[in-house]
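Here the structure comes first, spelled out in structure tokens, and everything after it is commentary.
With one protein chain held back, the other chains of the complex are shown just where they sit.
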Amino acid sequence: MATVSQFLFRRRGGASWHWTDIFTWVWLIGGLILMFGPAVWLALSSFKTPAALAEFPPTLLPYVTQQATVEGYDKPLSLYTVTMEDGSTRTLAEIRRIGLVAQMIDPAAPKDIIKVDISKREPVRTVEFATSNYIQPFLAFDFTRYLWNSVFVTTMATLITLLVNSMAAFALSKYKFRGQPLIMMIILATLMVPLGVIMVPLYSIVSALGLVNSLWGVILPTVATPTGVFLLRQYMLTIPDELIEAARMDKASEWQIYWRIVLPLAAPALAVLGIFSVVWRWNDFLWPLIVLSRKELYTLQVGLNIYSGELNVQWHYILAMTVVTMIPVVLVFIFLQRFITTGIAGTGLK
Amino acid sequence: MNAQTPSSAASRLTGALLAPVRYLAGIIDLPLRGLQKVTGLTGMASFFLLPNMAIFTIFVLLPLIMNVIYSMTGGTAIFLDSRTFVGAEQYSRLLDCGSYLDSGTCAEDRFWIATSNTAWFVLLQVPLLLVVALVTALVLNRELKARSFWRAVFFFPVLLSPVVVGLIWRWILQRQGLLNLMLFETVGAQPHTWLTDRFWAFAAAIGVSIWAHVGFYALILLAGLQAIPKDIYEAAEMDGTRPSRVFWRITLPLLMPNLLVVLVLALIRAVQVFDEVYVLTGGGPGTSTMYLIQYIFETGFASQLRNPGLAAAASILMGLVLVVLTLVQLGISRTNERKGQR
């Protein structure tokens, strides 16, 4: 730990601390807590039982109150450590609570009811992860379905995006033809057309095509992203034209030039667009919410929102499913973060 | 970015996965060679453009044009042919107000509530966001060990989905949430239901949206900071310039192009605030966090208020604001490019 902090806090030249150094570390540590904290808290909470979730003040780790089955009682009883009047402590099971007094029994001798002031008792708890929060939604609810829908939408949309956009980018970067500047202008002008501006007529088009309540209705409107065309075109412009001419001299057809020369060489840009597309499509919310009204077609995002909006919110399931929804993005973040940050810094893409 | 030599196992795996795709591509080469004979080299450009352009036209361009027509029709029907032409009626309904400062006097009061909410949101969120992003970028631009780790820390929420962001903060801000716990532990404050309080819900909307997006803007600003040549700072140091003066006279002016880009981007995004706030508060309490996109969404699709024409008209008014902002942005980046060339 000391070496880690030494590593993190080492300063160039070992000069003395300036106020800006202190500020820097306050900001960084504060950022660390504020940025990661909420997600970690959510993840920890997702392992708590409904009873533990309803507690106030809440505990950091998921605790479960120990229970014991006692002869003569149908339900398992919660165990408490009770401080007796003589100062000794005993482990007792609670039968019921009346006001500030709890009626307790010793599981070993269930005959005698002991009355205990509730401030004198502490629940016996152990850390236990309530994995049923994760299993139940998949078994009892439609979450398997939602997960599959999300995976399908994300995969198909990303594959089509990559294919269709790279073809267009190839045409716009490696050919000269009439109308090319016009197409580029349209693409630039529509880089910023947000869904919010076109959602009403878009819905009518999608429903005219019979795609309402179909996952393809979610996929198709998103795949011809001007942003993707623009990003790929900029990258393909850096591929030397001589390579393409060399391939033409080598009797390659235009399709082969696209497929065997340009696509492999544009791999870094394709990777960036692919990662972004996965994150975008996985996270899409408003458009699936509009297009999908049948439960079995919901994506994870829509399903989560609908469930969390119900009057009787089952937080233990919602939290667990939120974590599940987060997982792919967290994986992308851990393994491909560098790719994304350089992608953003280079293109201003989001 | 050079081609690297990936580990052989990984490359063999991708090779195996790609084999059927390669095979398919090889098969369609034959008909495409035939097509190329007919179209010629340059003609193939149309072939490559076609799929993208078709999808783009159907799902972006066409809706863009149809929106104008929708905004001039009335009724609740989805398809244009069963809608009636009403001219500018939807617009005059949106703009019909006794006083523009009081949404209660407007015919379409929800639109004006959403507009004023959005305006307040933009006015408060954007400056705050930029300041936090700038400070973060400056901090990350210092001589830091493990800079990419710290950069990742601030960037993390950017990738989270709005639904996840909304739910994370709903969980923290609820009555038995972490915030109340910390206030209880530190100052002994009684639990408060933050999201049912008009003021705090609005503040939460701003705070959460900053939390979710600051990493993105900090990243762009950091790239701008790192593009400033180091020798300029060394020259300033040789001149004995005070650090604060270095910031105001060197860093800030040289970062200005990036700051402007980030400002306009943040404005464009703030005008369209919706997802994470919708999940967080549902627009409530009441209408206190209902913004324009939510108004358009509900007017267009929610069953009891449905009026697609009105939603279209509102979206066009919002679109105009975005067009202006986009033009400003294009202007800025063009000036930046020209400056860069000099």
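Which chain is which? They are A and B, in the order written, and residues in each are numbered from 1.
Definition applied: contacts are C-beta pairs under 8 Å (C-beta built on N, C-alpha and C of every residue); 3 or more make two chains touch, one makes a residue touch a chain.
Keep this in mind: contacts and distances are computed from a predicted model.
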{"item": "Hidden chain of the complex, named as in its UniProt record, picked from \"Protein-export membrane protein SecF\", \"Cation antiporter subunit\", \"Multiple sugar transport system ATP-binding protein\" or \"Heme lyase CcmF/NrfE family subunit\"", "value": "\"Multiple sugar transport system ATP-binding protein\""}
{"item": "Touching residue (missing chain; options A:L28, A:A247 or A:I290)", "value": "A:A247"}
{"item": "Contact partner of the left-out chain, one of A:V116, A:I205 or A:I261", "value": "A:I261"}
{"item": "Candidates B:A19, B:L41, B:A54 or B:V324 - the one touching the absent chain", "value": "B:L41"}
{"item": "In chain A, positions touching the absent partner", "value": "240, 242-243, 245-253, 256, 260-261, 264-265, 267"}
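Simple rule for what comes next: only the chains that are shown with their structure count from here on.
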{"item": "Mean-CA-position distance for chain B and chain A (Å)", "value": "18"}
{"item": "Contacting residues of chain B [partner chain A, same complex]", "value": "1, 3, 25, 28-29, 32-33, 36, 41-42, 44-49, 51-53, 55-56, 58-64, 66-67, 69-70, 78-80, 135-136, 139, 142-146, 148, 150-164, 166-172, 175-178, 180-181, 184-185, 191, 211, 215-216, 219-220, 222-223, 243, 261, 265, 268, 272, 274-275, 279, 282, 292-293, 296-297, 300-301, 308, 311-312, 315-316, 318-319, 322, 326, 329-330"}
{"item": "Residue numbers on chain A that touch chain B, as the complex places them", "value": "7-12, 20, 23-24, 27-28, 31-32, 34-36, 38-39, 41-42, 45, 53-58, 163-165, 167-168, 170-172, 175-177, 180, 183, 186, 188-194, 196-208, 220-221, 223-224, 226, 229, 248, 253-256, 258-259, 267-268, 279, 282-283, 285-286, 290, 301, 304-305, 308-309, 315, 318-319, 322, 325-326, 329, 332-333, 337-338, 340-341, 344-346, 348, 350"}
